[in-house]
Structure formats: C-alpha cells, structure tokens
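One protein chain omitted, others in place.
Up next, subunit A:
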Amino acid sequence: METALAILVGILVATGVYLMLARNLLRYLFGLVLLSNAANLAILAAGRLTRATPPLVPPGMMEPPLPVANPLPQALILTAIVIGFGLLAFALALLTRSYQQFQTLDSDQIREAEPVKEKKMEEAQG
C-alpha cells in the first residue's frame, strides 16, 4: 500500500511541477493544488498505513487495545487541508483580480512591479 501511495505522490508531484513550469498563472495554480495534495498524501504514507481499529479508548481502559491506526497524521493532514484550502482560495481570488486588471495571465507580460529594461532606459533618456 505504501508503494502505491509513493508512486501516486510521485505522479502528482511530477504533474504539478510540469504545470507550474508554465507561464500561465492559472496552470501554475493548478500545479500548486496537485502539489499540496501530494504533500498531504506523503504525510499520510509517512505516518504508516495500518488497517486496524480506530484509536478509541473503550470504557474502563486507559489506552486502546493494539493495534490501532495512528490518528496523528490524519490530524496533521486535516489542518494542512484547511490551511491549504484558505491559501489556494486566496490565490485564486488574486488571480481573478489580476486577470481583470491586466487582461492576461501570462506572467511574462505582467511587468507592473518590475518594469522591463527598455521602459527604464526610455525614462532615463526622457
């Protein structure tokens, strides 16, 4: 099972990185989404996959009878999913807004913060 997950994570990372190398910002964002899912799956796999009872403590006992599934990675992933959801939603909103502003998603053409050389030269001469 770990092997299958590891391969899946690998595929997700490869696809994600491929998308992120594009100049189109929306592709970049989609790549990021895949990458964040890959990270979450990696945590799940790193926390050992066990087909076992949920870690609930029966009445009258101090600890659950072994073996139990490890709940911590799932708690971590849950936190990471929530945070990742917020961040990606923000990033999507930002992209929408900058598309409205610049009428393009090509990162090479959006040079508002770092104007290209020619413009600077003109300014210097003018």
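In this section, a contact is a pair of C-beta atoms (placed from the backbone, for glycine too) under 8 Å apart; a residue touches a chain by one contact, two chains touch by 3 or more; residues count from 1.
Assume contacts and distances are computed from a predicted model.
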Omitted chain, identified by the protein name its UniProt record gives, among "Nitrite reductase [NAD(P)H]", "PadR family transcriptional regulator PadR", "M56 family metallopeptidase" or "Na+/H+ antiporter subunit D": "Na+/H+ antiporter subunit D"
Missing-chain contacts mapped onto subunit A: 20, 25, 28, 32, 35-36, 38-40, 42-43, 45-48, 72-73, 76, 79-80, 83-84, 86-88, 90-91, 94-95, 97-98, 101-102, 107, 110-114, 124
